[in-house]
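For chain A:
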Amino acid sequence: GAKNNDTGSGGGTPTSGAPAAGLKIGLAYDIGGRGDQSFNDSAARGLDKAKTEFGLDVKELEATAGETEAQKEDRLRQLVEGGYTTVVAVGFAYAEAIGKVAKDSPEVKFAIIDDFTDGVDTGANIANLTFAEQEGSFLVGVAAALKSKTGNVGFVGGVNTPLIQKFEVGYTAGVKAVKADATVQVKYLTQPPDFTGFNDPAKGETAAKGMFDAGADVVYAAAGGSGNGVFKTAKANSKWGIGVDSDQYNQPALAEVKDVIITSMIKEVDVAVYDFISSVKNGSFKAGQKVYDLKAGGIDYATSGGKIDDIKAKIDEYKAKIVSGEIKVADKK
Partner candidate 1 sequence: MSTEPPAAVELTGITKRFPGVIANSDVNITVRAGTVHAIVGENGAGKSTLMKILYGMQPPDEGTIAVNGAPVSFGSPADAIRAGIGMVHQHFMLADNLTVLENVVLGSEPRKGVALDFAAARAKIRDISDAYGLGVHPDRLVDDLGVGERQRVEILKVLYRGARVLILDEPTAVLVPQEVDELFGNLRELKAEGLTILFISHKLDEVLSVADDITVIRRGTTVASVSPSDVTARELAELMVGSALPVPELRDSTVTAKPVLTVKNLTVTGADGRLVLDDISFTIHAGEVLGIAGVEGNGQAELVEALMGIHAPNAGRVTLGDRAGNQRDITRASTRHRREAGMGYIPEDRHRQGVLLEASLWENRVLGHQTRPPNNRGPLLDRKGAKADTRRIVSEYDVRTPSIEVNASALSGGNQQKLIVGREMSGRPVVLLASHPTRGVDVGAQAAIWDHIRRARAQELAVLLISADLDELIGMSDTLAVILRGRFVAEYDPRTVTPEQLGSAMTGAGKEG
Partner candidate 2 sequence: MTVGGLSVGLDTAAAPKRGKRASPWTYALFAVAALAVISLVRVTTGATDLTSAGTVQAALTAAVPLAMAALAGLWAERAGVVNIGLEGMMVLGTFGAGYAGYQWGPWAGVVFGLFLGVVGGLLHAVATVTFGVDHIISGVAINLLAPGAALFMSKLYFTDAPGGGARQSPPIGDAPKVTVPGFADLMGTIEDKHWFLLSDLAGVLRGLTTQISVLTLLAAALIIGTGWLLWRSAFGLRLRSCGEAPAAAESLGVNVYKYKYLAVTASGAFAGLGGAFFAVSSGQFREGQTGGRGFIGLAAMIFGNWRPGGLATGAGLFGYTDAMSLRGSDAVHALLLLLGIALLVVAVTQYRSGHHVLSGFAAAIGVLFGWWFFASDEVPPELVGAAPYVVTLLVLTLAAQRLRPPKLAGEPYRRGQSG
């Protein structure tokens, strides 16, 4: 029934190039949804910004743990059927589903965050918004190595997935780039399909404490909500932590421990979402992969709190090298 929506979406011809008036945006979140204070929230911020600016009609749906692809697909289809002609899927779990739905609804513009798999979620009406997390992680790795007095730093990953491994790989490379003989302790809190590792500050605390006890003095928490535990124990032990996804120094929930957060690896999902919506809005939609990396400004590191002011120049040096392509950061071990 995809054809029926042609009139519903304002009567415009659904080809790229023609700006649509009164855009209806559907957003399908990953597990956690709006309010997860992390990845999904970041996407929500982008949506909110677009909404206030363009006055959109939006619909937000979220995933449940343990659901199947059919349910994800159903979610996207419900959005399409509801007349939402611009659909954003947050998270790689939507890869297969978006591929199928997009094929059936060529008039709808889709975007998927964090995935670009050829033949699965690619098509003329899909934008694949991916991030070079390894590059940002590299920079905070540099910061960690420069700040560390012991030459021993840590990485706490929430759940052992390829996505989080990207963070680890980049981080380790960053550390080694500064101090080749530095030790990087690595710990993942849980293994899939147990995704509680993103949600268990107590585990984060235990893991980080172990790292501090073993001589680390900076720990990078790529662990969603479990990062809170990392920062808490860093504070209790007068050590440092590094945040992830957004500038965690400024997160209200972390106000009490923010002075140990020296920097954060920023992944601008909000920017990606906003960019995508405005591209549809002004008719400049482009299918295919759009990489948000350091160069594109989709990835960055935070300086709030001023803890790394002394080494900022050094970090920026590395940043420039990555942007210029002089340093290539691998995203896999």
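Selection criteria: all candidates are chains of the complex that A comes from, given by their letters.
Convention: a contact is a pair of C-beta atoms (placed from the backbone, for glycine too) under 8 Å apart; a residue touches a chain by one contact, two chains touch by 3 or more; residues count from 1.
Remember, predicted model here, so these are calculated numbers, not experimental data.
Peer 1: Thinking of the complex as a whole, which of 1 or 2 is in touch with chain A?
Peer 2: Result: candidate 2 touches chain A.
Peer 1: Name, in rising order, each residue of chain A that touches candidate 2 in their complex.
Peer 2: 32-37, 41, 65, 160, 185-191, 194, 196, 199-203, 205-207, 209-211, 213-214, 225, 228-229, 232, 236, 251-256
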